[in-house]
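Have a look at the structure below, then the notes.
Of the protein chains in this complex, all but one are displayed in their positions.
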Amino acid sequence: MSAIVVGYVPNALGEAAVAEAVEEARRRGAELVVINTTRADRLVNPAYADSEDVSKLEGMLSTTGVTYSIRHSISEATAAEEVVDTAEELSAELIVIGLRHRTPVGKLIMGSTAQTILLSAPCNVLAVKL
Amino acid sequence: MSSVDSFFLLMEGFATAMQPMYLLFALGGVLVGTAVGVLPGIGPAMTVALLMPITYSLEPTAAIIVFAGIYYGGMYGGSTTSILLNTPGESSSIVTALEGNKMAKAGRGAAALATAAVGSFVAGTIATVLLSFLAPYVAAFAVQIGPVEYVALMVVAFLTVGALLGSSVLRGLASLGLGLFIALVGFDALTAQQRYTFGSPFLADGIDVVLVAVALFAVGEALYVASRLRHGPIKVIPVTGGWTSWLRKDDLRRSWKPWLRGTFIGFPVGTIPAGGADVATFLSYASERKLAKGENKKQFGKGAIEGVAGPEAANNAAAAGVLVPLLTLGIPTTATAAMMLVAFQRYQIPVGPQLFESNSALVWALIASLYVGNLMLLVLNLPLVGIWVKILQIPRPYLYAGILVFAVLGAFSVNFTPIDVIILLVVGILGFFMRRFGYPIAPMVVGLILGPIFESQLRRSLAISQGDPVALIQSPVAATIYVVLIVIFALSFLLKRRQRQFEAMVAANADAPDVVRGSVAPTEGAPVESTTPTTSTSTSTTSTTTTPDRKDTDR
Partner (left out) sequence: MSTSIQNSPGSGTTAAPGKPIGELVFALLIVSIGVVGFVAGAGIQTPTSASDIGPRAFPYAVSALLVAVGAGLVIQVLRGHRGSADEGEDVDLDAKTDWLTVGKLAGFVLLHAFMIVPLGWPLAAAILFFGAAWSLGARPWWRNLVTAIVLALVLQFVFGGLLGVSLPPGFLEGLGVFGG
């Protein structure tokens, strides 16, 4: 069974990405792997889901009927690397990510998880926009 | 000096502080102060030490206003983190975290922040008024005292800061001794003899106070945090509700008395060097708990607003109280006050009883800027809470790397020689081990700063008495000071004992900080294989994986 890897962050964009990934998983008959990690290098990381977010996500996914798993971890790797590595490991056929509108300056300062994934992904990438 | 005189001088101070230029400096100071108060691992004392290079080009009034803003801003910022994060920070915020964090969890975070901010403002303003009218009298009295009494006062400062600030008396005194020792290196001011220079021309001028302070506060802290870096983000409790929910009528009714009580507990505790702000917050909390009645009393431990309002007010009132001995006697009783004294010294302004006469305009501009800064903090703090929480997203490596860069900048600009950077590193490593083994830093800095003044006053006293040490306790004023010292000691030990029992009780009852974890508790260090479902049924597996340290090319 092929796999779809989706990067999740606990906000509207992350939820949209997961919803889109669920559609794709249904269409392709694929297994869904939801990833949320943090490098734990700062006191507060809003991109990292807490247990409440995870159980909400699980509740949502369990109603879809899609086979899924959630990888929720503290990792040395950046979120982008974690997504790409997982896609490689599972020979995934698709990566789904959320894509924010960014100003050029914002890109320079914050770097871009999405860009890293796009450039180093072993498979197609679906960018979900809000 | 009559209080009418001080009123007019204060008005003149306002005229200075309200100039747009100085308003900007005050704004900058309070913003930086709040930011560092919010940020982990960096406090107002470190910030003032790191920003000491600004004294090379700013005029004294501007620099002192910036530093005062940082001092007050730090107090406000600290309360934000303790309410929203429940992090184990300094002991003075333990009490706020206790009730404030419970309130935030119950969705009353906005009210907790509001009562802390308004309480800080009320207390800060009342305490600054008290400072404005009390300080000139103290100074007028202090001008008349001689070297013998001055020696007595400094003995009080040394012993209270050394023995009472830390958790261990011996370690505090050792820290004080190290500071006094480093202060001895260089030329003796009275006889121009070299002491402990070991023939090195670099040591002949002495080791700069700023260098040692930056090394101890910044480099020591960065190394110490690096040695035991916390992993895992802490959950921020989101502040919900608009402006209207911030401070409801009922909250206000329950808060105003604790604010006032906190102020009148905090200010006196701040003026005497009896253990600093944490004693004041603890006293305020204990009294609010005792005074609460009925339903409100039951809320203690579950998020009582009185338990945030009182201690936060006490905290800020104590901060203003600390300025009384600093400005009237030139005796710093906290690390931040010590750094402000260094700033005065940078400008060759003699800090002591004569300060109110010799630099009247500067002192009153400083006091006026405290009023202004307090108001700015009240106005800025609440609407900007979102920004302060954002600051917490700065990755730790950048924070501590930045602290190191500021530290070397400060060290290098002392004499513009790279050797100072090496001295910075050596003293920084000393600071690292002091933290590691539980030696408090503040006594060392106070000893370093007051050491030379103490020695010259001591020698003047003994010169007058022709070497008879009994003269040091014969003066009635000095004798009174020593008696007060004994009383302070007795009281403080009693208080500390109660505080410890109280903290032990709190530690037993309080939750750990809300570290965000996966649904399955992670076993850090031991990699857990992630289990992915192999069956085609709709199962879910939430696995928590700790990837072992990757040897990537870009690390």
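First chain written, first letter: the chains are A and B, and each begins at residue 1.
We adopt the following convention: a contact is a pair of C-beta atoms (placed from the backbone, for glycine too) under 8 Å apart; a residue touches a chain by one contact, two chains touch by 3 or more.
Predicted model only: the values in this text are computed from it and were never measured.
The chain omitted from view is touched by exactly one of B:Phe181, B:Phe202 or B:Phe264, namely B:Phe181. Within the whole complex, the absent chain has one touching residue among B:Phe8, B:Phe133 or B:Tyr196, and that is B:Tyr196. Across the interface with the omitted chain, chain A contributes residues 39, 41, 43, 76, 78, 108, 111, 116. In the full complex, chain B touches the hidden chain at residues 40-41, 53-54, 56-58, 81, 85, 87-89, 166-171, 173-174, 176-178, 180-181, 184, 188, 190-191, 193-196, 198, 219, 221-231, 395-398, 400-402, 404-406, 408-409, 412-413, 416, 418-419, 421-422, 424-425, 428-429, 432-433, 435-439, 451, 455, 458-459, 462-463, 466-467, 493, 496-497, 500-501, 503-504, 506-507, 512-513, 554-555.
By our rule, only the chains that are shown with their structure count from here on.
Averaged Cα coordinates give chain A a centre that lies 42 Å from the centre of chain B.
The part of chain B that touches chain A in the complex is made up of residues 40, 85, 87, 231-236, 389, 392-397, 516-519, 522, 524, 530, 532-533, 536-550, 552.
Looking at the complex, you find that chain A touches chain B at residues 1, 33, 38, 40-46, 48-51, 54-55, 58, 61-62, 65-77, 81-82.
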